[in-house]
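Structure first, commentary second.
Of the protein chains in this complex, all but one are displayed in their positions.
Here is subunit A:
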């Protein structure tokens, strides 16, 4: 599917070709950001070994936004949806933004080139790989700010805690996105 702005409407009375965002584009970005914000507040622990690491489904919204409306939508949804958290947990929000970008932007770029179910699958895998690397690197920086532990100690946590948690989280994102994308693409095309 193409960007909503590229569709040719024989009944259009407007000229959106002046580098402006169409109102439809603004509305879709806004509702996806709202959805991602709502999703980001639904947090729950999924990994018993580290109850302080929580899963939230907002990454699914970023991925779907990227698939349906292109990389720009993925960027906007990933960033704007964490702005409201900025004042509650500034470091955590920055981490979340970087991971969401790592997941959704490569996925949507690949899907744009290979517009098929296989393309979506590889997109999700590529995105998950990037997000995993970003999440691990980010933890090396952020965890020592939350607790008095050295980078070496964080590295020691990767295998038992950080890697399995992030794999599980990205697996849920990926599987759910892959399953729900087909019915949603029906809706977007309408």
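In this section, a residue touches a chain if its C-beta (ideal position, glycine included) is under 8 Å from a C-beta of that chain, and two chains touch if they have at least 3 such contacts; residues count from 1.
Going forward, contacts and distances are computed from a predicted model.
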| item | value |
| --- | --- |
| Hidden chain of the complex, named as in its UniProt record, picked from "ABC transporter, ATP binding protein", "Anti-anti-sigma factor", "Phosphoribosylformylglycinamidine synthase subunit PurQ" or "Protocatechuate 3,4-dioxygenase subunit beta" | "ABC transporter, ATP binding protein" |
| Residue in contact with the excluded chain [from A:37, A:74 or A:97] | A:37 |
| Absent-chain interface as seen on subunit A, which is shown | 10-15, 19-24, 26-35, 37-38, 51-52, 57, 60, 64, 76, 80-81, 83-84, 86-91, 145-149, 153, 175-176, 179-180, 182-184, 186-188, 190 |
